[in-house]
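As you look at this complex, bear in mind that one protein chain is not there, while each of the others sits in place.
We just call them A, B and C in the order they show up, numbering each chain from 1.
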């Protein structure tokens, strides 16, 4: 398959929240990326509720209902409701289907009764843990695909957080081994998506559902999460930033296989993906603090089309259930963005979001639209191979960080980054050579099965 | 005492978030209203933690610590930490003191270790429920004052949500009786504050603490809360809006008695108070959805100096404790506002906040800076008496709502508002006459004690 | 300051969308003009007018007739409009005030107070002064013809239990808006069980959740004050707490 060789946007200034070059319309007529930002609420079931299908249905009925009700109560025009599968919903496709059917019924009731326009995204759980099963050929693999088929009947949008390369990544991330991370994200992850996504797209098309997109959550977010905040000592922030850039080589594959967006919220690489593809993207930032902390809470809104909370466990708060509370917070977040668009102040508003975080952290810096675009450009200019474009993304990311005098580093970060860059620069030209090098270097890693990636 | 007769701001365009005409500096050197917005986080203890002082101390130690840690982790420069007293902390001043002392120790540790600048606000619980005790002369009254004295030793800022007039208000709100609400908020509430606040200010001065301010939460927020959202059937939104306007006559008294701000977060009348006094105000909107829903989540930020979550019960979320999570959400909210100021885009940013809610609801409409200012003007232009200015606030509020063609009403709201207006217009000129009328009309209300208001 | 164009995708006024979806007036309750006038006054919630109408009607009708053929059916109309969503809370409260005033007049005429359906004890939790919810419950229960013994706000557990021992109500209600005060309810329920008082204990208030209330015996969760009267009717008709819970919760 030919890899993407051009940018959808000829320059970063063209990118704006609420606007995608190729908007997507769901079967319920909700337009995403067509000129306004829409909230994406993600409730998560309470422990224990997964015991039986009955209790889990009841849990989602409550959580979904609270979100929809709150939207009506405060006047939110549109909503995307995402259910991230818990193990049981994918493990038994029947569960996934029943919950998707229920959610759709609820959406339609509210549309009918109030005129609320909404869509439902089903995110299947990727149970194929590489060090436990052959990700291309195992019972879990077929279960994942069955779950897609079951949910596609009802869901407006389909997604997954695929985990190809994870076994190598986990081994390397805690060893500061960027070569291995590049192999995991750029080569293994990409090859897995190239195998998985055509099947998802086919299922989606068959049922008239939308193949949304994927994320490198399993790798880049692990890095971001472990790097943590300013007191974190688990990982260098520069490694997390480079891992983010490398995530593009990976997530981009889903769209090259026919995914049409909206991309998955937790893919912090989405500003880069949007710059390349022009497809609508879901993003998350400050209002997903309920799910995890980040150093880029505002800048992530700069070019988003959907604005999400990632995940919040269903619980009571003084102001209602968490599902209602976060629907309200997201609703007002997007209301101010949409107002900016309506008033013609979107540039100024975007500038505030970006400048809030641009120099707060490395992650925020490289995800600022201009830098995101530049990394994307490096990706499409180096489309000889998955490896080549991922390496280019990492190198460009590093160069951008080193080039801006307003971006400060602790001495540890400075050393680390220098180290990663020299290591990357020493890597072979050709993908085959790199693969040989890695197959040898990581042969001993527990559970690594080259055949599972067609190697 | 002479009532305020002039506006601090000569026009609404001068009002901006982060800027107060009379900034306040805490004993720890935190400047409020001096050119940047600061987050105010309010954690609430879990049920059961109030059983012993030891467990409650532990609870606040965790909640406060999580907030401060998260601020350091994401780079929040400043913070105001508020503890709203639960019954026990005011009932036994020793508890209030110990918790204030603990909080201050935590603040100082973080200032020392990281350079985080923060302040601590102690909000004493007003236990003087008018229909249960003589609010001027009861054991509970002295306990409230003792609690102030105990906390003033340590707290940077003191506040209370006083409840004078509440017995009449509660009786009238559920009977659609605006005359009684005017009596409760404008006359009784004001007279109670005029009695209570000089004592609070004296205590604050004695200890070098700041007498922050009060709120008409007990009345206007009850109305707002009961009116609810677009599906609410408990109360008309126009009555809630008028009650908000009438809250000014009440809350303003605290500042006339020497309170210097920052005002209390839950006082949605604060935009009006700020227009009149020029003092820094704490406000809350979308990010206090954890405490209650509202139809003015964005507009409340338009002229705020502190930005609060009102209250969130301490619990774990995936992203950390609620205290950490909401500190992060508030931090990014204020970061974008402060960025707007730095970029010179604060007008555009403010316009987005206002236009998001201006026509969403009546509450949002009258709290938009221009309308807030106009209501304030009516208040100062009618300073003959508490009654006169409160009536003027209500009438002006009603006229403003009726005058704007872009503000739509359901037929029920239209009728209701018309009804309230005619009722208000029929009221007597003079305060004495109004008081006589009400003393007679509400003589039978359970627990109403005119002497408790010096009547 | 700039304003967004009309009908921009910033918010949707759903209240306007659903407006007069179900518009309906009150139905006629009596062919007798005097009795209908009483009913009308109730529907408009005009207490003074009700008193006048009732005194007039008393010239032509027996007090009990007025109660049964105009006051009660009139109030039922109000309840119906409220259930339909046409009436807002204050309208119901005012009507119930008016009805009670009217009934008082009739009772004076009869020389004895009319038979109430049954006793219900209401209270707000110890340490909690959030009692508006309870006040609404009181009004709606009275409107429903129940004899309401309200213990008020911040009521000690013992006082609640004693009141139940003395009055033997068909139902007990509790309101709590604070998670720190709601803990009184399971303790009350336990004490009632100990005293052999199996009284359905309907608990409501912002702090409560169905999970919490159904986690202790006797407890039934009330999400809306409007349910109180119907729940009391059920209790009166003999449903025990388990049956009430099965019907109203879950």
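One rule holds for everything that comes next: a contact is a pair of C-beta atoms (placed from the backbone, for glycine too) under 8 Å apart; a residue touches a chain by one contact, two chains touch by 3 or more.
Source: prediction; values computed, not measured.
Taking every chain of the complex into account, the chain not shown here touches A, B.
Of the candidate positions B:56, B:116 or B:288, contact with the unshown chain belongs to B:116.
Screening A:107, A:122, A:355 or A:391 against the full complex identifies A:355 as the residue touching the chain left out. Screening A:6, A:55, A:134 or A:410 against the full complex identifies A:410 as the residue touching the chain left out. The missing chain lies against chain B, touching residues 35-36, 72-78, 113-116, 316, 318, 335, 338-339, 342-345. Considering the complete assembly, chain A touches the hidden chain via residues 13, 45-48, 50, 86-87, 127, 129, 131-132, 170, 173-176, 222, 226, 230-231, 233-236, 313, 350-351, 354-360, 369-370, 406, 408, 410-412.
The working rule: only the chains that are shown with their structure count from here on.
Ranked by separation of Cα centres from chain C, the top chain is A.
Chain centres defined as mean CA positions place B nearest to the mean of all protein CA atoms.
Averaged Cα coordinates give chain B a centre that lies 31 Å from the centre of chain C. Computed from the mean C-alpha positions, the centre of chain A lies at a distance of 40 Å from the centre of chain B.
The mean-CA centres of chain A and chain C are about 50 angstrom from one another, to the nearest whole unit.
In chain A, the positions touching at least two other chains are 72-75, 318, 335, 338-339, 342-343, 345.
Touching of two or more other chains is recorded for residues 2, 4, 10-11, 13-14 of chain C.
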